[in-house]
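Only a single protein chain was left out; the remaining protein chains are all shown in position.
When the chains are written out, they are named A, B and C in that same order, and each has its own residue count from 1.
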Amino acid sequence: MAPTTNAPSVHRPRLSVHRLPMAHPGDLSALEALLDEGALAAQDIVAVIGKTEGNGGVNDFTRGYFTQSLMALLAARTGRHAKDLLRELPCVLSGGTEGVLSPHYVVFARSGRPSENTGHAAQAALAIGTAMSPAVPPQAIGRWAQVRSVADAVRRAMRDAGIARAEDVVFVQVKGPCVTAARARMAQEQGHGVRTAHAGQSMAFSRAAGAFGVALALGELADDPALEQALLQDFALGSARASVSSGVEVEVNEVIVLGHSTLWEGPLRMRSVPMRDALDIAAVADVLAQLGLQAAPQLPPEQTHRVAAAFVKCEPDRQGSVRGARHTMLDDTDIDAQRHIRGAVGALVAGVLGDTRIFVSGGAEHQGPAGGGLVAVIAALA
Amino acid sequence: MAPTTNAPSVHRPRLSVHRLPMAHPGDLSALEALLDEGALAAQDIVAVIGKTEGNGGVNDFTRGYFTQSLMALLAARTGRHAKDLLRELPCVLSGGTEGVLSPHYVVFARSGRPSENTGHAAQAALAIGTAMSPAVPPQAIGRWAQVRSVADAVRRAMRDAGIARAEDVVFVQVKGPCVTAARARMAQEQGHGVRTAHAGQSMAFSRAAGAFGVALALGELADDPALEQALLQDFALGSARASVSSGVEVEVNEVIVLGHSTLWEGPLRMRSVPMRDALDIAAVADVLAQLGLQAAPQLPPEQTHRVAAAFVKCEPDRQGSVRGARHTMLDDTDIDAQRHIRGAVGALVAGVLGDTRIFVSGGAEHQGPAGGGLVAVIAALA
Amino acid sequence: MAPTTNAPSVHRPRLSVHRLPMAHPGDLSALEALLDEGALAAQDIVAVIGKTEGNGGVNDFTRGYFTQSLMALLAARTGRHAKDLLRELPCVLSGGTEGVLSPHYVVFARSGRPSENTGHAAQAALAIGTAMSPAVPPQAIGRWAQVRSVADAVRRAMRDAGIARAEDVVFVQVKGPCVTAARARMAQEQGHGVRTAHAGQSMAFSRAAGAFGVALALGELADDPALEQALLQDFALGSARASVSSGVEVEVNEVIVLGHSTLWEGPLRMRSVPMRDALDIAAVADVLAQLGLQAAPQLPPEQTHRVAAAFVKCEPDRQGSVRGARHTMLDDTDIDAQRHIRGAVGALVAGVLGDTRIFVSGGAEHQGPAGGGLVAVIAALA
Partner (left out) sequence: MAPTTNAPSVHRPRLSVHRLPMAHPGDLSALEALLDEGALAAQDIVAVIGKTEGNGGVNDFTRGYFTQSLMALLAARTGRHAKDLLRELPCVLSGGTEGVLSPHYVVFARSGRPSENTGHAAQAALAIGTAMSPAVPPQAIGRWAQVRSVADAVRRAMRDAGIARAEDVVFVQVKGPCVTAARARMAQEQGHGVRTAHAGQSMAFSRAAGAFGVALALGELADDPALEQALLQDFALGSARASVSSGVEVEVNEVIVLGHSTLWEGPLRMRSVPMRDALDIAAVADVLAQLGLQAAPQLPPEQTHRVAAAFVKCEPDRQGSVRGARHTMLDDTDIDAQRHIRGAVGALVAGVLGDTRIFVSGGAEHQGPAGGGLVAVIAALA
């Protein structure tokens, strides 16, 4: 019997990853060109992760500017409303291209959805899935309720990706909401207390809860509400596969899961390695080696083009020193500590890759070792 | 017969290099402790190069604070006047410990002066020499007169070091004066024009003239006044062995020459390698390899202790891109471009060395390739 | 005989000025609300002047974000293309709400166009006119060609406003283009030299040319190309009725003229007074007094509501002192000098007005006395 119109594709889906430059935070012309030339269909885009040239702080509006521009473009190309796209398409931006880092964005598109109908391939290929949690009320932020909310979304994103086993997940990008003064007041008027009303602290708690949520979903942490006390306290807990941002601009937890699945096909593979501190250049070499790439000390030009995207989480060491020598990042009134560390670790990774188009994000609480973080790379098979 | 009081030492001099931490820019306690315990004699100190935690700009007073504190300590220990020490002892400070960089200073001391009387050793050892030029009038700054003044001082510093051949010089640190509004007025009242009255631009011209002066002394450039036009114009000219700073705090050209001489003894050796751009991690591995050190990709702990000091010059690429990808350093109103590049290249070098105590200085005009710079390392033989 | 369909209105036009808050640079909700409730018709809007909370420098993208948001809103409400609106509607934004300054925008709308058919009113009322010059090629920026281009646009804007006499013009807002590295290259490839290829300097030249252009149109300066040499040199020349911005985002000179005309009606009046230095609080009291408002030392609450908008141009004194005491704005590597002066003069004016919603813009070359600037206020009759 012939398949009906809505029958699943007989082809396994393929993930494509496009790393595109921007001339300024409102410049989507590179994506527009890809859409124009048919290299990519707007409706196949499932997630965007990017770095804009803002300061990465509360008053960084380059993220909002980029998002508005992206959604306007995709709305024009899909005939859908920008507001609806905003609710469905995770767009995770980290402000701050300190030092050699280059403003860019990574567009993830898939040619279809994974389905058991296609049968399993011999070799697993890179797969993607996304999910949005319900709105997180202010009083839940930085509490176990948010941890569970993130974990649920991660599980749904895994299903969306067709990834059944936690060990096949390589990298989970989360973006969570934070408490603002206005949201704190709203909660208090309804009789709810918030963990903190300080926006900066709340962002840290939201990142911590996000990391715990990933750890929960991946079986790295028990679902024990008593562990709520460990948030921002016990940095031995967490997940080195989690990369979490938080911001005032979202009210839900947005989740992107990347991992491998035999329901997908294509040449892309991904690895993630913890960084033990800000000088852990060996971790960068290691993640590349796991993908069959040799940095000695830099990736040779003939291997550089195989790298599709790179993601880094990092943080200034809380004790104020790196390998025993004092650093000055935490007490600097002129330059934010996150700007310092992004510029430093970004350059280290860029030096090994021979490429400055790296997503580097600060605020790595519970996302890899304290004072370190993680480095993750997507590369094509040789 | 007993040697007379003024007889030359029968021992060849030995250079010692002490890399010391500071808790703040006025903290000389580490040096004080060395002097107290007799590890070092105050009168043997011939030069200091350090990084303080300021912004590295015109309004960076951490350099003056450190210098005042150093001279007060040495005055107390030598019985000499701080003002006299200031005129004799080069103290070159670069403000700005962005990212992982650690505030520190390198003290150079010699156990005596080189002399032909000792005969030549079989193997050349690291040697140091210093010189101060006469005061440079404002109208000479950034002009050929300054180039020649620096060259003369470099030649005198070479003689002071007992280094006869230009090819034995590895690294020349220069600190030159700049024009300020007040100095420009003074010059104009005396009928002299200045190349520029803008402090920032004048500092760049002074660095450029310093680099040309080193190149002149080392035979890398002809003594042709017409080349004055090439200052800040033709970046193919200059010297990859020159590291030049400039500042309002000096009126002369201060020069430190480091190189090898058979009139010295000891285990220290030095190498300098140009960096072709801000990602030239191979240059860092190369300079180490020339010293018998293997970074793969990082120096192993058992080799780290052999490194006595590391010096880097770097600059943001003037075309606005690194390996084809746009950088944002030059148009940033929030963070000075030199702060960006120091944090980036400093982290790259620190990652290879496994150590954040690196002298990293911006403003690398004519000091190595444009958009790059140089990396120099002092290490002990195994 | 009855008027034909296209007959001019028998009513004289009325200018309305709406000073609106924004929660962030993409927030046009206050204007949207006015449009929704019918307080304002989108097609009556002729100009917008606003302050966004960026850094005010080259990498301030809050201006572009606001402009994109504004044009999207007006496109939706007028059925026109955002790109066409961009070409017709001057939107002059100054980034930087340092200190007490509040992000806001001023919307200028007119109920019709002035026409001789209505006859002249007994009393002149505040009038507005706008004009856009043709594109200014890079080689013309900061040259007499740009001066004349601005002057022409000012004259056309005066006609658009129905203001015949230069003495009736109170305030001219200009926004001009600048040379960027890319534009300089383009010009050079076509055989044209540019006055400067440095973006920051080019912005200053463009502002200077804008001020001269206003002075030319208002009869304050002769049309003598030899005066091109006076740009950024002779600060005694210029116009204290000119307020000029420049930026990479425009290629033409945008002009808004405000003044008085008997072809208009309504309660609004405007005055502009030069500020002789950054402490010229008397100028602020004076401009208010000319509008019948008494600040003693602050405007009383019952007069505050009569103020519709306030505009200030200012600059850090080039000699480095204010009333004989040294200031530190020009040599600060941490905070841009324009951010310093906006925060200072903005607070001074806000203190007298009792209101922090003030358009304060730096870069006041030739726009009022050197080291000072101007203050202009729109207020309603009592």
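Operating definition for what follows: contacts are C-beta pairs under 8 Å (C-beta built on N, C-alpha and C of every residue); 3 or more make two chains touch, one makes a residue touch a chain.
All values reported here derive from a predicted model rather than from experimental measurement.
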item: Option touching the unshown chain, where C:Arg306, C:Arg339 or C:His366 are the choices; value: C:Arg339
item: Among C:Ala76, C:Val100 or C:Ala164, the residue in touch with the chain that has been omitted; value: C:Val100
item: Contact residue for the chain not shown (choose from A:Asn59, A:Gln188 or A:Gln290); value: A:Asn59
item: In chain C, positions touching the absent partner; value: 21, 23, 53, 55, 97-104, 278-282, 284-285, 295-298, 321-323, 325-329, 334-335, 339-341, 343-348, 350-352, 354-357
item: Interface with the unshown chain - residue positions in chain A; value: 55-60, 181, 199, 319-320, 328, 331-334, 336, 339
item: Hidden partner chain, residues of chain B it touches; value: 24-26, 53-54, 59, 61-62, 64-65, 68-69, 72, 334
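The definition used in the following text is that only the chains that are shown with their structure count from here on.
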item: Chain-level touch network, classified as line, ring, star, complete or other; value: complete
item: Middle chain, criterion being Cα centroid separation; value: A
item: Interface residue overlap between copies chain B and chain C, same or different (over half shared); value: same
item: Distance from chain B to chain A - Cα centre to Cα centre, in angstrom; value: 42
item: Centroid distance [mean C-alpha coordinates] between chain C and chain A, Å; value: 42
item: Geometric centre distance via CA averages, chain C-chain B, whole Å; value: 49
item: Multi-partner residues of chain B (each touching 2 or more other chains); value: 55, 328, 334, 339
